[in-house]
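Since the structure comes first, as structure tokens, the remarks are kept for the end.
Just one protein chain is left out here, and the rest sit where they should.
Should a chain be cited, it is by its letter among A and B, assigned in written order, with residues numbered from 1 in that chain.
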Amino acid sequence: QSTVTISGTFDPSYSHVKTTTAGGVKTTATTLANSQQGTSAIIFRGTEDLGGGLKVNFLYEANFDATEGGGTAGTQANNLTAGQVFLGLQGNFGNVQLGRANSHTLSAQAGRTPFGTKVGGGYGSTSGTANTRLNDSIKYTSPSFSGFTVGFTHGLKDTQTAGEGWNEVGAFYSAGPLAAGLTFVRQSNTIAQTNLYGQYDFGAAKLFAGYHTEDNKLGLANSKKKGYNLAVSAPMGAVTLMANYGKLDVDGGTAGDRKVTAVGAKYDLSKRTSAYARLVNDKINGGNKVNTTLIGLQHNF
Amino acid sequence: QSTVTISGTFDPSYSHVKTTTAGGVKTTATTLANSQQGTSAIIFRGTEDLGGGLKVNFLYEANFDATEGGGTAGTQANNLTAGQVFLGLQGNFGNVQLGRANSHTLSAQAGRTPFGTKVGGGYGSTSGTANTRLNDSIKYTSPSFSGFTVGFTHGLKDTQTAGEGWNEVGAFYSAGPLAAGLTFVRQSNTIAQTNLYGQYDFGAAKLFAGYHTEDNKLGLANSKKKGYNLAVSAPMGAVTLMANYGKLDVDGGTAGDRKVTAVGAKYDLSKRTSAYARLVNDKINGGNKVNTTLIGLQHNF
Partner (left out) sequence: QSTVTISGTFDPSYSHVKTTTAGGVKTTATTLANSQQGTSAIIFRGTEDLGGGLKVNFLYEANFDATEGGGTAGTQANNLTAGQVFLGLQGNFGNVQLGRANSHTLSAQAGRTPFGTKVGGGYGSTSGTANTRLNDSIKYTSPSFSGFTVGFTHGLKDTQTAGEGWNEVGAFYSAGPLAAGLTFVRQSNTIAQTNLYGQYDFGAAKLFAGYHTEDNKLGLANSKKKGYNLAVSAPMGAVTLMANYGKLDVDGGTAGDRKVTAVGAKYDLSKRTSAYARLVNDKINGGNKVNTTLIGLQHNF
């Protein structure tokens, strides 16, 4: 009996990035980029039925750069890095995951656009500070009650690293064409963030919207930010078209305000393999304007 | 034909540690701890029958922290680290393992208590300096003669690292309710260590005892230490209760003497999954007293 399943993703892309500084200086970089639609990884996972409705499940996600060895050219540097890692207990009470599972906030932030956490979605920029996952955390997700789930994550404070020990709560709804979510995150003395998203599938197209507020230094001047976005995806046979417009407002003027505009297309070569293209414009008031053009290939195994 | 088998372990626990210094200063840390009953790892192993009674066997143990990514919060640092790694040849002559197989001394030190190498067993403290495994080593284990096996490990000196190149010999007996072992380790100019353990299974309970001596600086003042311990485990259905008392004596007075007292319980949720709890008191004369309370979950796949 096999007790572990191995799956994964390769996602290299041809990437052209043009950066224009506030002073008008232009630079370009053309390279192979990694993980621009999916996340290159080898994932070990499994589940065991303990009886009485109780299950234990585990996942280890070893991320890698599909285009590099992680070090200088020709050398063989370390390349496998830890993504999600957890051991979970699932039952009628819900699902408790110990370790570093993806946060509820990740779900809310990634749910704002069809680009998820990847380029064009404004993840970590117009959608607010990314709170992807947390070391030493206990994540709880309730069962679904008529489409509603609630959850929280409690991060324990390990002595060795700053930024640990945040807490979040979230509530999600998913039924028929509608999906929505709301999360609150709090790191003492560093960040308080509220995230909201909604999706509605009209069939011909799916609409996405997101909104967030955050206070990064908890009350200091210009420490508050808020952002919103509107996005759409439209499946047309093997092709899916998608677009996103996101805006970030920094308190106290226009400096640091940010705008992301993105269009993309995904072409399914099979259920497990797709080619994709993206055009992304990311502009910071008083800062850089970055234009990214991508053609990529994602394979899931 | 599958020629590799993948197995492994996830072992996160909820850990509360209270430390009291010699001066009476108390600090506490509450976090998720890793590998406190088992060792979180993904293991690749296999064996090939070469005919004529000869087999080749291999093992690669990639250890990981089930509760962290290995780096700062939210980052994706390297997490897979090498545990046991060896290629072995097995035949009528015994088993020769090249690489970094677990040492015979590990078997003797871990055999002293039901806690093995984990917290409460005094591994690396009251059971003496840990000699877990050794790079660039050749390990030999004889076949079993009426329950007796003997073995040695010869560590070759690689230029780049100190502490390499130790040697050990060991003898073990295992038959019916009785198991026992004796090993000698020698690292030139750094350590000479003798390890002894015995186990006897009375059915209702299994008794463990251990004894060791070591000379850490080979003849300098106060360089000698010795330690002993007594331990027990008692299976009661799905629950196993266990306890250990270990004592380390440093030559020349009482400074540095150490005492470990531990009680624990393991509850088998299935053959592959268990919940556990441990209370451990570890006290160094003139040094810290550390009280550890653990509740953990171990899953093997």
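Brief remarks on what is shown
In this text, a contact is a pair of C-beta atoms (placed from the backbone, for glycine too) under 8 Å apart; a residue touches a chain by one contact, two chains touch by 3 or more.
Quick caveat: nothing in here was measured; it's all calculated off a predicted structure.
The chain that is not drawn here is touched, among residues B:Y14, B:F58 or B:F301, by B:F58. If you put the hidden chain back, the residue from A:T47, A:T67 or A:N285 that touches it is A:T67. Contact with the chain not shown here comes from a single listed residue; of A:A130, A:L196 or A:L297, that residue is A:L297. Residue A:T31 is the one among A:T31, A:S188, A:N222 or A:N288 that touches the chain missing from this view.
Mapped onto chain B, the interface with the missing chain covers residues 3-4, 6, 44, 46, 48, 50-51, 54, 56, 58, 60, 62-63, 78, 80-83, 85-87, 89, 98-100, 130-138, 155-159, 161-164.
The chain not displayed touches chain A at residues 6-8, 10-12, 14, 29-32, 42, 64-74, 76-80, 269-270, 272-273, 297, 299, 301.
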